[in-house]
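With one protein chain removed, the remaining protein chains of the complex are shown where they sit.
Now for chain A:
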Amino acid sequence: MVLSAGDKTNVKTAFGKIGGHAEEYGGEALERMFVTYPQTKTYFPHFDLSHGSAQVKAHGKKVAAALVEAANHIDDIATALSKLSDLHAQKLRVDPVNFKLLGQCFLVVVAIHHPSVLTPEVHASLDKFLCAVGTVLTAKYR
């Protein structure tokens, strides 16, 4: 899966429009993931996962920051997220299937807050981008 020049533009533009809300959207995507796919909660036994949890919000900010970082370095996501990739491979070891689940929830959040941003073309580009991020984060698993 290769991001075309058009995809990269779409992703950067979308994140530009999302702007400062990205942090909040990270938390909302996580909450939706925990509710929709309860098996994902198994990675957070140490968290309060109730609605409005400060821990989920804080974690959502981290996740969003990583997505923004990837979007800002979209020509070399692997380098931009190299440390996170190491972390996921050596310590977190989140099963690869879960990145698609979070990706789906992130797209849902963007659709809810910015339906006009999520044209079919941008939807395609963002979906590809989120897949690319998941691929980078699991690249060193084995």
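Heads up, the rule we're going with is that contacts are C-beta pairs under 8 Å (C-beta built on N, C-alpha and C of every residue); 3 or more make two chains touch, one makes a residue touch a chain; residues count from 1.
Keep this in mind: contacts and distances are computed from a predicted model.
Engineer: Per UniProt, what's the omitted chain called: "Centromere protein O", "Aspartate aminotransferase", "BRCA1-associated ATM activator 1" or "Hemoglobin subunit beta"?
Structural biologist: "Hemoglobin subunit beta"
Engineer: Of the residues listed, A:8, A:57 or A:123, which one is in contact with the missing chain?
Structural biologist: The single option touching the absent chain is A:123.
Engineer: Among A:4, A:36 or A:50, which residue is in contact with the omitted chain in the full complex?
Structural biologist: Answering carefully, the residue with contact to the hidden chain is A:36.
Engineer: Which parts of chain A face the unshown chain closely enough to count as touching?
Structural biologist: So the residues of chain A touching the missing chain come out as 31-32, 35-37, 104-105, 107-109, 111-113, 115, 118-121, 123-124, 127.
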